[in-house]
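This is the structure I want to talk about, given as structure tokens.
For this view, one protein chain was removed and the others were kept in their places.
Up next is chain A:
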């Protein structure tokens, strides 16, 4: 539900000193807690309007001791390393395809995990540094310290040496993001890794069990298998909950046919160490969700990707009265990203009922700051946000899934147009001719407006971006039909 906008008085709080009220001046105009996609975008924008801004960023080490630099999840342990490793896997496939196109090489092609990881981490390091230069250049104060509220308008920042400092600000922006969830079973924190550890793992993970069916689970399983590793995915129920299930199943089928094992309707109940090492050997015991069957299997690495939890429980929100959803930890905000406390705002993955995507956080952060300091009125538009899942067969989507469209508009008002296609580049190397797929969902009573776009195929992200812009303009089926295709590309379908 949308909360009414609360009065956020921009005057300074008054402190009564004897007879005359004395204006209380804050250390900063804005303190941003969390230096990720949303936080940094907002901080840099605020600096443009000459506001005095501080960013507090701190990475609580993973259970296995891992940490990273400024930039948040996307840069360090999310989108960026994920896409690079996905690319590494695609290149492996391309090398195989290349023989059919005439390239001759006699050696067998092998993959070196350390070479890839060092290159990826080096690039991430340059991004961390780039952010620090950008902040310093824009006169934004950055501290590598853990921020928590201790009272109205006041925050305590604790650095890794334990030194505490207090700061006050007129307004605050919470952008603390999320961290991977653990199973809560014996051996999970001691022996399992998460996406937080995977992208900087100092040894090849070897035979890997991925627990989960989220896009994180499938993307990681996908590129690990693409690099030649023995990968199994253990799924409790369905794949890609919240996504179009027709597409989710096609993704799963493709992965299965291309070397990823799936164990469906099982959950791990115990992880034990058989042998130490880099990697070691782990024994996983799992129980069926539909019966009493127990299975056991050994893996070198167990990667947990069962969900992410917001970092909102230990930042002192109770001290300033910010409401959170007790069950999920998410923060409800109104359509201007304002919490129930007028001078405290929030952006990014921690928001309730909003999309967990980097570009959304960046957009929301920037627009919020422009509304606060530049008199702008534009709010973040969360409708028709395109996304892409970088599984081995990429999936791009914008708008409604088939299920949600039927639910919202009624089956009789929805028309679905679909098509399989065979990318020209796949023909020569004899790759699958019936796996790539595209569908659009149209709202018949509304001029057959395109309300859902889904494509499964190479470069899905690149393809989807343009269609997302068209949907934002209200493209109808007729307009789409009358657009001449580019040939020969996948997008012409």
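Just so it is clear, contacts are C-beta pairs under 8 Å (C-beta built on N, C-alpha and C of every residue); 3 or more make two chains touch, one makes a residue touch a chain; residues count from 1.
One rule holds for everything that comes next: contacts and distances are computed from a predicted model.
Between the listed names "Auxin-responsive protein", "Thioredoxin domain-containing protein 17", "Small ribosomal subunit protein mS29" or "Eukaryotic translation initiation factor 3 subunit H", the UniProt record for the complex's undisplayed chain reads "Thioredoxin domain-containing protein 17". Among the residues A:61, A:125, A:242 or A:466, only A:125 touches the chain that is left out of the figure.
Within the whole complex, the absent chain has one touching residue among A:60, A:95 or A:133, and that is A:133. On the side of chain A, the interface with the absent chain consists of residues 122-123, 125-126, 128-129, 132-133, 136-137, using the contact rule stated above.
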